[in-house]
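Accompanying notes for the structure given below.
Heads up, one of the protein chains got dropped from this complex, but the rest are sitting where they should.
For reference, chains read A, B and C in written order, and residue numbers begin at 1 within each chain.
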Amino acid sequence: MTENVLPDNYSAHHNSHPEHVSSVGSSVAIWITLLICTGLTVGAAFIDMGPFNTIAALCIATFKAILVVLFFMHVKYTHEKLTGLVIVSAIFFLFILLALSMADYATRLWN
Amino acid sequence: MPFWPDSASTTAGQVDALYIFMVLVSAIMTVLIFATLIFFAIKFRKRRGKEAEQIEGSTVLEITWSVIPFAVFLAFFVWGAVIYFQERTPPQDATEVYTVAKQWMWKFEHASGQREINELHVPVGRDVKLIMTSQDVIHSFYVPAFRIKQDVLPGRYTTFWFHATKPGTYHLFCAEYCGTQHSGMIGWIVVMEPRDYEAWMTGGGGNQPLAVTGQQLFSQFGCITCHRSDTQGRGPNLVGVYNKPVLLEDGRTVNADDNYIRESILDPGAKIVRGFKPIMPTFQGQITDEQLNALVAYVKSLTQSQAGQTPKAAGMGTATP
Amino acid sequence: MATAVVVDHGERENYLNAGYGLKSWLLTRDHKRIALLYLLSITFFFFVGGFFALLIRLELLTPAGDLVQSDTYNKLFTMHGMSMIFFFLIPGVPAVLGNFLIPIMIGAKDLAFPRLNLLSWYLFIVGGLFMVYTIMAGGVDTGWTFYTPLSTEFAKTNVVTAALGVFIAGFASILTGLNFIVTIHRMRAPGMTWNRLPLFVWSHYATSIIQVLGTPVVAITIVLVALERLFHLGVFNPALGGDPLLFQHLFWFYSHPAVYIMILPGMGIVSEIVCCFSRKRIFGYKAMALAVLGIAVIGFLVWAHHMFVAGISLYAALIFSLLTYFVAVPSAVKVFNWTATMYKGSITYQTPMLYAFGFIGLFTIGGLTGLFLGSLGIDVHVTDTYFVVAHFHYVMVGGMVVAYLGGMHFWWPKITGRMYPESWGKLAALIVFIGFNLTFFPQFILGYMGMPRRYHAYPPEFQILNILSTAGATILAVGYLLPMVYFLWSLRYGEIAPANPWNAAGLEWQVPSPPPTSNFDETPVVTWEAYNYDELGEIPTKQEVPVAH
Partner (left out) sequence: MHTSPAAVPQDANAHTNDHAHDNPALLHHFATEGQQKNAASLGMWLFLAQEVMFFGGMFCAYLVYRFKYFGDFGSASQQLDIRLGAINTAVLICSSLTVVLAVRAAQLGKRMALVGWLLLTIVLGLAFLGIKADEYAEKFEKHHVPGASFSYHELLPGQEKFPPADRQYANPHHAEMYFSLYFALTGMHALHMIIGVGLFSFLAFMAWRGKYGPGYFTPVENAGLYWHFVDIVWIYLFPLLYLIDRHR
């Protein structure tokens, strides 16, 4: 029996990786960044940027979400590619739902 | 022909042609698959001393039987799309009939003011366009002999047009389940020779054209005080606005179609015309669907030529164009 | 070879005789017992739904609405749809056969989360109780599609309890799917690589993706409907500017892929059966695996083809029609590959194979008529008519139910340790096939003639075809009752089944029938490809049967 016929769960691979323990320092740094971003998003809402207000708000929110996913949810440290795949699939299918629905609404007025 | 629906519109022939084409192609595909299945089933049935031969598969075959069917499918798609495009693009000069659906009846109002319930008289050989809305739930206007159906929605207009080719009486069904008496929400489309149709139209007598009703409502609701036919009004001049692009305050341009006029009456704040203040009150809940239809019909009747030639019909009241 | 021992007639401990008390069933975490709990529950709903169907067909025998009142009729087809779709077809194959077989097929002792599996069944039962309550309390008449604003503002029946039932059963389905994905990723035995998975497992993997990612959308949509009725949150209310089509978008985002939840597992079953009774490797294994994944993913992109006449934009309709044809390709590929698998095989015609033949034929017709509905010009005429009714019954009943029956026959010896009576099985398969076609083929013609669906009374010119259809339905009913009877009979009087009566490939055939509670005494190591029929020889004839290798 060679290593390559074993599914991932049977290999020693996963057991050999030590669990990532997040350091207090980096966690606090992320926390502060998130708080600053919250302030930023409130501030940005009061500046007139035309249609870019919504875009700015969503960009900041996405940046915050990415920080939470990567650092607080440990995705940056995981050796498991599947986690990323699950996240990407969820976002992809959400995108499909929103985009194809809007494909209807946005083109209803066209003539 | 038994087991085949009447064909009474230009669309019907087109849909039938595509349908027959698809039935033939599908029949060929089905026969091929079934014949192969049956042939294999007999040829390769278990026999003493004869073992199965193992075959892994074939990429060439997989690609072949993906690409060829897909090409056939594309033909279905394109042909179907062409028909659909026609069905969804009403001709400009079609005779218009306003249709209001409610649980469980169809109400029609002709431009001439003639009203009908569950029965619609139309002339043969002329384009007819229905402008439809629902008072309650979703219904669907379905005439099998025309091969067309269109859902009728609360809160907005949908349209349906046809060009009848054969006089006769045809089924009208509600095709979208709409509650208890859904199967009772049926009626007849009576397609008549033009002569009979004219006779029928004048037969009722005493009908006031829809646009004239709309004109009266236009004064009654006070629309006329702001929407004047000159440039002095507090609201946009509505003469000739129908089916023309309108530049909005937020920079968008929309086409002033039936739905736009309807929305502007019910929800004036939704699309503000550039250069005007959003001061018009909403009429939501204050007018019925029938009144709304009449107003829309009136606004549509305000074409440039009419406004120039017959101020009365254009309904500008005291204001002179 | 501890796991391949000859059954010695019930003496060996198996999952059935591991405990007899009610508690040993209701608190079990054994995936095989949970599968049987599911089997009982979905069979109940199948016959409830079937009973409604029969009443519907009887009503339609005459053009006048004379057997039941129109509101009763509306409740009948609504509850027929809800029982069949949410409580039979969707849990159907995955929660019964998938639950039973997937762990064994991949060499695992159980699903990854046995307690979650049991929770899933309890959720299903709670949802089912809501449904039963709804029926008892006078029914619901919105149609299984819950279209707004009919369901939110106008219907006066038990919409909220029905919605809750569907919502809760939806979570049962999500948990099943989640469990399968994790199990297939994490619990495979050594050597059971992705390229060696039986296609049954692949098709359940694809199904599970839809269950996990699609179901929540319909769940929240149904909750919004219930909230609109209960607390007047008007998300779909046209009076507040709500768009009636938004509900349809959200509903079909799930409910179109949901038809693939229903059909993909059936495709998995057929792949297993066709290979076994042709004694052949599957033709184009990779194409078949890719096809199920392709169907699952592309299936999410086509939902608005249910809405071509609903008032969506012209451009959206064009996009969705085109995408619909993309999803047809992998379905066609599957049919071609099954056919090619039989080429140069050594084919025998036991009951499961008859059902597999039935499936390929009926699914081909169901699939091809789907192309008609995907074509915009045709769809405008035939949508919301009996053409649609016939089409989806060809896929759901002719496809899924036929595959399910085929699978039940194929694995019945494994599940119960008893053989079903073969000649009765063949007879029932034939009756189902004839009854089915007689019921639903006339409906295609009815549909093109223009008979709208969900009609309680109809114009007299449609009567002849309706009579044929009703006649077919009674034959179909016999075809369904017959297996019920002989399956039950076989539990006591059927021949004792050997571990591998079909001499079939796959790990599930290498454990005793019925399997022991932990499936494998020792974790198997897989060193062979799926469907290694070249190494197995022929199906044993009756005389040879009890002698396993």
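The rule is short, and it goes like this: contacts are C-beta pairs under 8 Å (C-beta built on N, C-alpha and C of every residue); 3 or more make two chains touch, one makes a residue touch a chain.
Because the structure is predicted, anything quoted here is derived from the model rather than measured.
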{"item": "Among shown chains, those touching the left-out chain", "value": "A, B, C"}
{"item": "Absent-chain contact - pick from C:33, C:196 or C:249", "value": "C:249"}
{"item": "Sole residue of B:14, B:30, B:118 or B:284 that reaches the chain not shown, by the stated touch rule", "value": "B:284"}
{"item": "Hidden partner chain, touching residue among C:12, C:156, C:232 or C:286", "value": "C:232"}
{"item": "On chain C, residues whose C-beta touches the chain left out of the figure", "value": "1-4, 107-110, 112-114, 116, 174, 178-179, 181-183, 185-187, 189-190, 212-221, 224, 227, 231-235, 237, 239-243, 246, 249-250, 253, 505, 507, 510, 518, 520, 522-528, 532, 535-536, 549"}
{"item": "Residues in chain A touching the chain absent from view", "value": "1, 6, 9-10, 12, 14-15, 19, 21-22, 24, 27-28, 30-31, 34-35, 38-39, 41-42, 45-49, 53-54, 57-58, 60-61, 64-65, 68-69, 72-73, 80, 82-83, 86-87, 89-91, 93-94, 97-98, 101-102, 105-106"}
{"item": "Sites on chain B contacted by the missing partner chain, in the whole complex", "value": "267, 269-270, 277-279, 282, 284"}
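We take it that only the chains that are shown with their structure count from here on.
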{"item": "Remotest chain, chain B as reference, centres from CA atoms", "value": "A"}
{"item": "Averaged-CA centre spacing for the pair chain C and chain A, given as whole angstrom", "value": "35"}
{"item": "Inter-chain centre distance, chain A versus chain B - centres from mean C-alpha coordinates, in Å", "value": "44"}
{"item": "Of all residues in chain B, the ones touching two or more other chains", "value": "none"}
{"item": "Complex contacts: residues of chain C adjacent to chain B", "value": "65, 70-71, 74, 141, 143, 147, 149-150, 153-155, 238-239, 241-245, 278-287, 308-311, 314, 317-318, 321-322, 325-326, 328-329, 332-333, 335-337, 339-340, 342-349, 357, 360-361, 364-365, 368-369, 371-372, 374-381, 383-385, 445, 448-450, 452-459, 465, 533-534, 537-539"}
{"item": "Residue ranges of chain B in contact with chain C within the complex", "value": "3-5, 14-15, 18-19, 22, 26, 29-30, 33-34, 36-37, 40-41, 44-47, 50-58, 61-62, 65-66, 69-70, 73-74, 76-77, 79-85, 87-88, 103, 136-138, 140, 142, 144-145, 147-151, 153-156, 158, 171, 173-184, 267"}
{"item": "Residues of chain C that touch chain A when the two form their complex", "value": "185-193, 209, 213, 217, 243, 245-246, 249-250, 253, 300-301, 303-304, 312-316, 319-320, 525-527"}
